[in-house]
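As you look at this complex, bear in mind that one protein chain is not there, while each of the others sits in place.
Think of it as A, B, C and D in the order they're written, each chain with its own count starting at 1.
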Amino acid sequence: MAEFINLALLALLALTALRIIFLKDLFSVVMLFGIYSFLSASIFLNLDAVDVAFTEASVGAGISTVLMLGTLALTGRKEKASKHSSCLPLVVVCVTGAVLIYGTLDMPPFGDPNNPAHQHVAPRYIEESLKEVGLPNMVTSVLASYRGFDTLGEVVVVFAAAIGVLSLLGIRRQKDELVADTGLKEHRVLHVIAKLIIPLIILFALYVQFHGDFGPGGGFQAGVIAAAAFILYTLVFGLKRTFVVVSPKFLAWMASIGVLVYACVGLFSMFKGGQFLDYNQLAADPIAGQHYGIIIIELGVGITVFAAMLSIFYAFESQVERSNVQ
Amino acid sequence: MLILDIVSALLLIAGGFFGLSGAIGLFKFPDFYTRVHSASVTDSIAVILIMGGLLLQTSFDINTAKLLFIMLFLMLTSPTASHALAKSARHGGLASMAEAKMDEQENNNNG
Amino acid sequence: MSFVLDYYNYWVVVFLMMTGFYIVISANNLVKKIVGLNIFQTSVFMLYITVGKVSGGTAPIVTEGVSLYSNPLPHVLILTAIVVGVATTALGLSLVVRIKRAYGTVEENEFENKDDAI
Amino acid sequence: MTVVLSAVCITILIVMALAMARAFNAKTVYDRILGVNMFGTKTVLFIAASGFLMGRPDFLDIAIVYALINFIGMIAVLRFFEYTAPIE
Partner (left out) sequence: MLEQHLAILPIILPLIAAPIAFLLGRSSLSWGFSTLISAGAFFSAIQLLVVTLSTGVVSYAVGDWPPPWGIELRADLANAFVLLVVSGISTLVLLFAKESVEKEIDPSLHSHYYTAHLLCLAGLCGILLTGDAFNLFVFLEVSSLSIYTMISLSSDRRCLTAAFRYLIMGTVGATFILIGVGLLYMKTGTLNMLDLAGRIDLYDSSRTINTGLAFIMVGVSIKLALFPLHMWLPAAYTHAPSAVTAFLAATATKVAVYVMIRFIFTIFGTDHVFLEMRMDIPLMVFAVLAIFKCSYMATVQSNVKTVLAYSSIAQIGYMILGVSLVSVAGLMAGIIHIFNHALMKGALFMAVGAVFYRIGSVDVNAFSGLGKHMPLTMAAFTIAGLSIIGVPLTVGFVSKWYLISAALEQNNWLIAALVLIGSLLAVIYIGRILEAAYFKKLPDTVDPNNVKEVSWLMLGPMWVLVLANIYFGVDTSMTTEVASKASQWLFHHENSQASADIINTLVSAKEVAK
């Protein structure tokens, strides 16, 4: 059954991708991209990658799609027909694809437990991580502890993107009289429902943040979901009212502080005489140290991701509202 | 246990049936507003039935709570989304079938 | 037949990658290019996750009564890569917004000066 | 029970495919949005049902995320659609 589902999802995915090539209405392209993201998340889920599915659904289908839609509101939704021939790209793509297909011929068979990838490094994570790190979710153990440095880099990437977007677009406060009608003002039902479910979403974000050690989830996903709650609020009520709750200045501080929290755990463990990010040093008992370390760095990750994603969205949204006023 | 299983199976099958009928309605109904109607009404009933069926499969633990949460969430958001969509379409000037006919008649009368 | 069953996943993934790549290099509109980039990257993620799958295994979260888990390492890598991807997307889209404001167009063939073209 | 669950999963997959077909080719852009929305809610059901089918129902969190993101996506589409060109 799993194979059948996999095949069906892959087929739907291929159809979506093909359809996107030929669509000229960019609004539809972005919506289909949302579908594409959802489908690929389902495939990740079907291939046992629950954490990845979680992230792809919230980041790919959520944040990316919303940002793309915001961009379209500013740039228009029709792609004009291209004049230059599409021959060269096709050749490039076919050659690349052929090389890849050639490469697949020596690949280890799909799902075989004897594949080299499952034999060399991974067994230690699977067998020892419960003893060495003390968390049932191996993905969190590897992410936060064994490969914690990667994760630090990733947080920094998000921070860098936020810096970039802020420097490019900036967040401007509108003059009061100009922003009278932002948000989906007409939709009364939406207002009520949004107010009802936003607390639920934030609650869920907290659950994901702190349950990540035991089930799918963790700092990234929690940060994105919390940001999504405020994105929903902004979409429905407009930027001005969201700024009262979370101001852009505050977000800039949060984004920086999240990175610092993460890095300071590393520095602290150096200070205690260990290597950078060696959580064993954080407490007398190594397992407890690992646990503290992971909770703190996940918190740092969550803070930065939340703040960075929300400021990026603010930047786009303030552009949209500005252009709408003009 | 057996009775629960049977009830659950019946609920699931009914849910699947309503889902399918909604999807067919998406193609068969004549104008946008009727299609919204078909999609959103069957959506809600399918959610209730399938979630209900799955609820009976759990052993009343955290999964039950999560299923209830999903159900509550979908019951809140799915009709809201349909409503907002229909309202936007209305706002954007999309005519229903009846209106389109009336317009046509008016045009004919005027012309 | 077993050859096909062993490899079909890779082939579909390669096809998806190339679709995304094609959109990146052939699209005229800058937003569509970014969409293509996302499709390309998401498909690469799928390649990694395919590698991590073990038949008969389940998600790598320790549960009682389960002994065979899928490989957690590709999952970790792709978690990182997804976040990197969204960061790039955000930056790219904000560049598109600025380009629209500076040039009045986001179509590749409408930049008046050849040097400005993407 | 597995048979029923499999049948339900397949049915939902078919519904997803139909909704997708609607999203691919639609008379108006609103129809497209409708198809996308239906696709989203059906995916939530699919994830939930397949979780039970695979015997790991503890991943319902992901279904919650789907429901949430689908809703926000819908609202974003409506919100930003206001600013773009009139209907096709």
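Please note the rule applied: a residue touches a chain if its C-beta (ideal position, glycine included) is under 8 Å from a C-beta of that chain, and two chains touch if they have at least 3 such contacts.
This one's a predicted model, so the numbers in the text were calculated from it and none came from an experiment.
Under the touch definition stated at the start, the shown chains contacted by the missing one in the entire complex are A, C. When the omitted chain is restored, the residue from A:V157, A:L299 or A:V320 that touches it is A:V157.
Annotation for chain C: contacts to the undisplayed chain at residues 17, 21, 24, 30, 33, 37, 40-41, 44, 47-48, 51, 73-74, 77, 80-81, 84, 87-88, 91-92, 95-96, 98-99, 102-103, 111, 115-118. On the side of chain A, touch with the chain left out of the figure occurs at residues 99-100, 102-108, 115-125, 127-128, 145-150, 152-154, 156-157, 159-161, 163-164, 166-168, 170, 252-253, 255-257, 259-260, 263-264, 266-267, 270, 273-280.
Operating definition for what follows: only the chains that are shown with their structure count from here on.
No other two chains have as many C-beta pairs in contact as A-C. If you average the CA atoms of chain A and of chain B, the two centres end up 29 Å from each other. Chain C has its Cα centroid 32 Å from the Cα centroid of chain B. In this assembly, the C-alpha centroid of chain A lies 13 Å from the C-alpha centroid of chain C. Residue positions 69, 73, 77, 80, 84 of chain B are each in touch with at least two other chains. Along chain C, residues 58-59, 63 each make contact with two or more other chains. Pairs of chains meeting the touch criterion are A-B, A-C, A-D, B-D, C-D. Interface residues of chain A facing chain C in the complex, by the touch rule stated above, are 3, 6-7, 10, 13-14, 17-18, 20-21, 26, 29-30, 33, 36-37, 40, 43-44, 47-52, 55-56, 59-60, 63-64, 67-68, 70-72, 74-76, 79-84, 86, 89-90, 92-94, 96-97, 100-101, 104, 107, 109-113, 115, 117-118, 121-122, 125-126, 130, 136-139, 141-143, 147, 150-151, 153-154, 157-158, 160-161, 164-165, 168-169, 214-216, 220, 305, 312, 315-316, 319.
Taken together, the chain A residues at the contact with chain D in this complex read 1-2, 5, 8, 12, 15-16, 19, 25, 27-28, 31-32, 34-35, 38-39, 41-42, 45-46, 50, 53-54, 57-58, 61-62, 65-66, 69-70, 72-74, 76-78, 183-184, 190, 197, 201, 204, 208, 211, 215-217, 221, 225, 228, 231-232, 235-236, 320, 323-324.
Interface residues of chain C facing chain A in the complex, by the touch rule stated above, are 5-12, 14-23, 25-32, 34-36, 38-39, 42-43, 45-46, 49-63, 68-80, 82-91, 93-98, 100, 106-110.
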